[in-house]
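Here the complex is missing a single protein chain, while all its other protein chains stay put.
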Amino acid sequence: MDITFILISVAKIIGLVFLTILPMVAYSVWAERRVSALIQDRVGPNRVGIPFTKIRLAGLGQPIADGIKFLLKEDFTPSHVRKGYYWLAPALTMVPALLTCAVLPFGSELFGIKMVIADLSVGPLFIFAIASLSVYGIVLAGWASNSKYPFLGGVRSSSQMISYEISLGLSIVPILMIFGQLNLSDIVMEQARNGWALLPLWGDRLSLKGFLLFIPIFISFVIFTTSMFAETNRLPFDLPECETELVAGYHTEYSSMKFALFFLGEYAAMIIGSGLAVTLFLGGWSLPFGWLVPEDGASVPFWMGALHILSFLGKVVAFILFFIWVRWSLPRFRYDQLMRLGWVFFFEIALFNILLTAGILLFVK
Amino acid sequence: MAIVVKRPKLSFWEKLYLPGIIKGLGITLRHFFLSLTGKTKVSMQYPEEKWDSHLPEYYRGAPALVTDEQGRERCVACQLCEFICPPRAITIHPEEIPSEDKWAKVEKRPQEFEIDMIRCIYCGLCEEVCPEQAIFLRKEYAFTGLKREDMVHNKKRLYEIGGVREGLVNKWNELK
Partner (left out) sequence: MTALFYFFAFVMLAGGLGVVLTRSPVTSAFSMVVSFLGLAALFIMLHAYLIGTLQILVYAGAIMVLFLFIIMLLDLKAEEDRKISLFTVIGGALLVSVFASQIIKVVKALPAAAEAMPELSASASEDVKNTGLLMFTDYVFPLQIIGVLLLVATVGVIVLSKKELK
């Protein structure tokens, strides 16, 4: 293992995780508050700007102020908790959420370096594997808090996440069948050349087969997105922390930065989920209509690589806005409805969808 | 006896939920864009924009003492307001008006008149009970202080807020 590889990887990790995703997490909280305010005909946080001046920047300083607030608040540990796990749980929700970004291709090439931290041949599997670990954080938080509401929240969350992981996994099988691989970079490259999964308007996919395949892909997309909402505990499915029944669910007993870690973990999971959805269904870093697709083996100029990264981030931001939009539009499900939806509808539809895709792939030339 | 509410029968489209969800999303999206383009009226940006010019005549702000057009302080220190005040915010120290004073016939006036604005509930009973039309609830509402003492309005402050009020019944002019 040579030193340049390690250095490049470290640079990519710092660039993606610390300089892109974490600020995005902070600002998606701000976006959540502003967008929800606009949807509800309010103003939202628009005041915090540059300190000691009158410059407000539409409240863009709010996340920084929030961060400082979280750091300075009293970190209170109740006496009845199981200390070790109580301390471990917030980290266990945050870490898997950030780990999954390792296989997401967030750009084509920059200075001849592939813009993905680990170009694994089992990309989606890796993401599901790590994402399935994030249940531990929530379950342990619920259990370690040693009181009723967090425990109920933890129990709900674990059963919900296990249930929806199945439909989540099954829903992307048609995509993997169509592209015939598990390497996310290659899937994106294929989409850049031959049309995005959800926009088959150029390249090879501008054909009868492409249009027919659009049907299962669209079903997949709906199931995938909905399951993603459930996996990240976002609003139509936020039963683990639903305020009206469980106070705050699994993080009721947490305060200060430990609470912030749960909060950030949720948003980080949301960003990674959006990233995965964009990669699988919306062509990842590629621009629409096959513009500026890098040739095989040819080096990608700097401006094109930067444009690809911007394209990826733009799509992810749009997806996050969609997440927020849905959150402030739909009411919460009842728990039995949630389980019914997961096991009775999505599971069956996803299975049928795989069959449909296989049929189209086999019979339509 | 339990009332049986019949569940509405849903058509196929309604059972799918998706049309309903999309409709709901459309409504929120409309609100979003209307707010974004400033077409929706939202709440005022408080410290910069204030309600002050829109406040109605009957607005119940801070209670204050008034003087009339002759410059006489109208309060005669009868202490009815002190008595009726539900949170006991008012404290009056009456004094006699010296005989050389122009208004000596009124006989009594407050030496000190204090309203504790931490206690005041802006109910307006003092205004209602006052036989002299001396205390009114005015439009001031924003009071701040760093100490409890700062929040107690003394006589000077009360007259500052109250100011001169014209067109009141001046019964002391006729009385000899």
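Going in written order, the chains are labelled A and B, and every chain counts its residues from 1.
Here is the rule we go by: contacts are C-beta pairs under 8 Å (C-beta built on N, C-alpha and C of every residue); 3 or more make two chains touch, one makes a residue touch a chain.
Note that the structure is predicted; figures quoted are calculated from it, not measured.
Put simply, the hidden chain is in touch with A once you look at the whole complex. Residue in contact with the omitted chain (choice from A:Ala91, A:Ala129, A:Leu310 or A:Val344): A:Ala129.
Within the set A:Asp66, A:Glu165, A:Glu190 or A:Glu253, the residue that contacts the chain not displayed is A:Glu165. Panel shows chain A; residues 1, 85, 120-122, 125-126, 128-133, 135-136, 139-140, 143, 151, 154-155, 158-159, 162, 165, 182-183 of it touch the chain omitted from the view.
Keep in mind that, in the parts below, only the chains that are shown with their structure count from here on.
The distance from the centre of chain A to the centre of chain B, each centre being the mean of the chain's C-alpha atoms, comes to 50 Å.
Chain A contributes residues 35, 37-43, 325-326, 328-330 to its touches with chain B in the complex. Against chain A, in their complex, chain B makes its touches with residues 21, 24-25, 27-29, 31-32, 34-36, 40, 42-43, 45.
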